[in-house]
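Note that this complex is displayed minus one protein chain, with the remaining chains in position.
Here the chain labels run A and B in written order, and each chain numbers its own residues starting at 1.
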Amino acid sequence: MTVLKTENISIQFGGLMAVSNLSLEVNQGELVGLIGPNGAGKTTIFNMLTGVYKPTNGRILIKDRNDRLQDIGRLHPYQITALGMARTFQNIRLFKNLTVLDNVRIANHLNVEYNTIEAVLRLPRYEREEKRIKEQSMELLRIFNIEQKSDELAKNLPYGEQRKLEIVRALATRLHILLLDEPAAGMNPQETLELMDLIKYIRDRFKLTILLIEHDMKLVMGICQRIFVLDYGRLIARGTPEEIAHNPLVIKAYLGKEMENDA
Amino acid sequence: MDFLQQFCQQTLNGMSLGSIYALLALGYTMVYGIVQLINFAHGDILMVGAFVSYFVLSKWGITPVTLMLSFLPSMLFCLTLGVSMEKVCYKPLRNQPRINALITAIGVSFLLENGARVIPAIGPNPRVFPTLPVVNYAWLGVSISRVQLLIFMVAIVLMLLLNYIVNFTKIGKAMRAVSYDKGAAYLMGINVDRVISFTFALGSSLAAAAGILFASAYPQIEPYMGIMPGMKAFIAAVLGGIGSIPGAVLGGLILGVAETLTKGFLSSQLSDAIAFGLLILILVVKPSGLLGKPMGEKV
Partner (left out) sequence: MSTKKTAVVCFLVVAVVLLLLYTLVALRIIDEYTSQVLTVAGINVIIALGLNLISGFTGQLALGHAGFMAVGAYTTAALVMKLNVPIFPAMLGGALMAALFGFLIGLPTLRLRGDYLAIVTLGFGEIIRVVMINLPKLTGGPAGLKGIPTFTTNFFWRPVLSFAMVYFTLALVVVFLSNLLKSSHGKAIISIREDEIAANAMGINVFYYKIFAFTLSAFIGGLGGALYAPFFGYLSPNMFNFQKSVEFLIIVVLGGMGNLTGTVLAGIGLTYLQEILRFLKDYRLVIYPVILIIVMIFQPSGVMGLFGNREFSLTAIINKLIGKSPNREKSADKAGEV
């Protein structure tokens, strides 16, 4: 079943068509890669999917928590997150001056079941909920092996762990569709391998559908079931890693640029 | 006919007041375009400019020639003031949260106002700015004073000059590049610090000129005289689209006319409120302003 679908979306910045007539769909439980040379429009697509930008034309539909496809055209980013789709950011956007645990707790915000008055008066439900949230947050941190750093400020984590925390934070929103924007950027090969296993693990454990942007071809080819290839804002190919690797258009798009970008 | 006459008269008055706002708004909009800072102290530069000219004129005596000549020391003084203000107070904060620079700007504004107040040569009490004898020229029942002519003349000359600098000189090109993308401009070898200093210099000298014109039109000067024109000029900049140079001019003129029409036909008490009413209106209807481009943050 389709959980994420775009119908002919385009977006224009000034005179520039950053993405044009893009249609793609992602099925339940899939792990799909979105690749393309720098400036191909990948992050722009994420920004449209999450409501940061509104497409100039076209529709975006995602499955909500009741298994219905919903048009998210008019929704704000926080509303889209509430439907069950969350993201990480390519240029890490953690809450830097807050602790690791607080970063995760904030993302738990949608599942908090007490109101402001209960919080201020410290009523029993507040204490209960806070305890639950803390436990759940620690559990998520444990999966990524950063639970022992829960009291550190996010900005003090090493780069690789900041990337992990971004993923943990997205998971805490209780999503079913996860968008990862270059999760391995800046990681060493060892960390990248670890990350690949983690991504597969969380997909199975939380029954996620994952769409990821990545430059590390080993990662993309290694874990993605299907791949979409983008160039100049257009979809130039789609298929299994095997098919993509032999697609002449893709090879051309990449080889034409291989010299400048080690994409 | 009588109504029409008065309407034309008020519009003319508004245009002349608006030209002063426009000169001041240009500084706001350029600085905002380059460093995304509301320079709260910008209005106070107007006050400083007026006082420098006041001292010069007290010494030389007031004639049309000395009045024109007094622009030079005043603009030079404010230029230096603006550049040092940026170097000392804003530059160290460039990589910190925006709110920090904003608070510093408040501090600088207060320092200029209260500093002027405690300097014995200025002091808290209003002083009378030297003015030329009033001469009015009338045409079809609408009159224009010599001061208004002076305002139009100076404003037009300075705006043409600014237009030339921004659009046809190398430093102007660099300014536009920096306002478009600071990082990329830096990578292209543009000396970003110098461009920022230059922007403050331009804005501050325009504010000084605005100060002399303002003082000539309303010849009472005191340390806090810059607050209201400063706020209105900022509103003018937002109205025109902050970051847009033609927008600042348009916004200034609209605001000036709106103010004098309110004064003339509604009530003088309301004239300050009307400016803020306009600000709220523009923020609700078109926050990017009349000539501004919507600015999204890069994600």
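Quick note on the criterion: contacts are C-beta pairs under 8 Å (C-beta built on N, C-alpha and C of every residue); 3 or more make two chains touch, one makes a residue touch a chain.
Quick caveat: nothing in here was measured; it's all calculated off a predicted structure.
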Omitted-chain contact residue, chosen from A:102, A:147 or A:191: A:102
Residue of B:103, B:161 or B:266 in touch with the missing chain, whole complex considered: B:103
Touching residue (missing chain; options A:9, A:45 or A:94): A:94
Residues belonging to subunit B that touch the chain removed from view: 38, 89, 92-93, 96-104, 106-111, 114-115, 117-118, 124, 227, 231, 234-235, 238, 269, 272-273, 275-276, 279-280, 283-284, 287, 297, 299
Subunit A residues touching the omitted chain (full complex): 50, 52, 76-78, 81-82, 86-87, 89, 93-98, 102, 105-110, 112, 114, 116, 119-122, 126-127, 129-130, 133-134, 151, 169-170, 172-173
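The criterion applied here is as follows: only the chains that are shown with their structure count from here on.
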Whole-Å separation of chain centres (CA-atom averages), subunit A against subunit B: 46
